[in-house]
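A protein chain is absent from this complex, but the other protein chains hold their places.
Chain IDs A and B follow the sequence of writing; residue 1 opens each chain.
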Amino acid sequence: MKQFLDLEDIPNINTIISDAISLKKEPFSFEYLGKNKTIGLLFFNSSLRTRMSTQKAAQNLGMNTMIMNLNADVWGLEFEDGTVMNAGTAEHIKEAAAVISQYVDIIALRAFPSLTDKEKDLEETVIKSFQKYASVPVVNMESATAHPLQALADAVTIAEFQQKKKPKVVLSWAPHPRALPHAVPNSFAKMMQLIEVDFVITHPEGYELNPEITKNTPIIYNQDEALKDADFVYVKNWSSFKNYGQIDCTDQNWMMTLEKLGNAKFMHCLPVRRNVVVTDEVLNSSQSIVIEQANNRTWSAQVVLKHILENL
Amino acid sequence: MKQFLDLEDIPNINTIISDAISLKKEPFSFEYLGKNKTIGLLFFNSSLRTRMSTQKAAQNLGMNTMIMNLNADVWGLEFEDGTVMNAGTAEHIKEAAAVISQYVDIIALRAFPSLTDKEKDLEETVIKSFQKYASVPVVNMESATAHPLQALADAVTIAEFQQKKKPKVVLSWAPHPRALPHAVPNSFAKMMQLIEVDFVITHPEGYELNPEITKNTPIIYNQDEALKDADFVYVKNWSSFKNYGQIDCTDQNWMMTLEKLGNAKFMHCLPVRRNVVVTDEVLNSSQSIVIEQANNRTWSAQVVLKHILENL
Partner (left out) sequence: MKQFLDLEDIPNINTIISDAISLKKEPFSFEYLGKNKTIGLLFFNSSLRTRMSTQKAAQNLGMNTMIMNLNADVWGLEFEDGTVMNAGTAEHIKEAAAVISQYVDIIALRAFPSLTDKEKDLEETVIKSFQKYASVPVVNMESATAHPLQALADAVTIAEFQQKKKPKVVLSWAPHPRALPHAVPNSFAKMMQLIEVDFVITHPEGYELNPEITKNTPIIYNQDEALKDADFVYVKNWSSFKNYGQIDCTDQNWMMTLEKLGNAKFMHCLPVRRNVVVTDEVLNSSQSIVIEQANNRTWSAQVVLKHILENL
């Protein structure tokens, strides 16, 4: 792997899933790979799981880590070409990416969408600019429209818990008090099209994700019907894609309950708002595999970094 | 040791003090213990000494360190059971503690009291919830009512400087412009009941600490009388426990001076406000052992982490 901007960068999805499971068993077996190598973790947005799991993954591989919180207020980056930079931005991405590339061997980056400027978010300006001007591999730790490290952890979790060759997986929208990005459901939907599952999406009418991502995945507006015989139910809120970034539905009937879940395993990327997105009852039950799923963030990051280190 | 929430977790106080003094002489002698082990340092409040000394202690033991500043604004944690989380808090401690436990081998935590809700502070909700839901050992880097790493450093410092078998130790209240927590004086008072000293407390009337902590320690309201023939004087401000979190006294006569100190050694946990809590003259004199005391924070943290690592 030469970079990890999105799931397309994975050469073979089944190999990488089984590699991740191997690393989980022997976390330090490739410690020599990262010796005298440094990863820079750059956060334009706050992070708990992603930050800790990626740092852990890098340290398991013997790498040094350097963490920078690049709050937009502190360090205004310019992404446009030809700007007269006499206002808020102090440094152009051309210099920033080229300079940072000299201090680290891999750049990992988190930069959320605006949720106001649809076109710009879809262009993935921040991570694509880093990739364009960096001279080292770039890893996506959640960008405007994608969270591939999460989706890889999700696939590993399904592989570990699946009881049949082709399980039924449902992505089920849930209400939330704040407008959330599409990165997690986008990457999950893409991943489900790459592995051997029976995948459907359920959400209120009008909450369709980007059709270029969901492609011909069945969308069923009736949640009960969609959930029927599910093996894994992935619950997640997202804001409207059509009315970009808006909260068009707050209907609590979309909250996941134990009754709706049936015998399925419950998945969520966390953090999760209890009794809004899902009931306490579900999270406290043995059907919830969210903690194991969060654990797999380490192995998902580690397998990606391992493959990149092998190609440095 | 399986955890370090408070001084009760220390199996043998004299052994741990002498172990700390040994580590001070040979800081790297147990470097192998922490190999491929990670400590997560989680700060809900800012920290200088605690952060640097605990990080140093962990690194001396060969551990990797991950530091998270969990400012309440950034990462609202929910501690109540059964809440409908549709307001400020984004993640429940049940998930947070369980998830972090998978990325680290030890969780160290700093979380100050509210100083407004006495009952909640006394319940030690934050650190007790972490302990309840974490699957790895939890270390107290100062909680609502206790600062046991500081008290252990204090005991090590007294052991190093004492000239007689049973020295007289005085905890003397001092004025301060801000309302401060009870954690430091609480833990110091508990520690003084565990080692062989003649211990008295002096403070203005009405400034009694929690009597469940001071127990039958003599309280002398006359500072001069309390300080008589003292070998060690530990000066510290705290806000009222009775009128919880209030500043009821600002009497500068309680400030420590060289005259009052007599021949005693001067101790303080730092940071200290000069010429408010204590005069320049005292701090600049050879009777002040505050710098050595701060140095012992490293060995206090290191001996605790060593004992926990040995039991992992």
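Rule of thumb we're sticking to: a residue touches a chain if its C-beta (ideal position, glycine included) is under 8 Å from a C-beta of that chain, and two chains touch if they have at least 3 such contacts.
Quick caveat, the model's predicted, so the values are computed rather than measured.
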{"item": "Full-complex contact with the absent chain, from B:T38, B:Q55 or B:S300", "value": "B:Q55"}
{"item": "Which of B:L152, B:I213 or B:A294 contacts the chain that the document leaves out", "value": "B:A294"}
{"item": "Sole contact to the chain not displayed, among A:T38, A:Q162, A:Q193 or A:Q287", "value": "A:T38"}
{"item": "Hidden partner interface residues of subunit A, rising order", "value": "36, 38, 40, 64, 66, 68, 74-75, 78, 81-87, 89-92, 94-96, 98-100, 102-104"}
{"item": "Touch list for subunit B against the chain that is not drawn", "value": "27-28, 31, 46, 48-49, 51-53, 55-56, 59-60, 177, 270-276, 280, 283-284, 290-291, 294-295, 298"}
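Note that in this section only the chains that are shown with their structure count from here on.
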{"item": "Centroid spacing, where centroids are CA-atom means, of subunit A and subunit B in whole angstrom", "value": "39"}
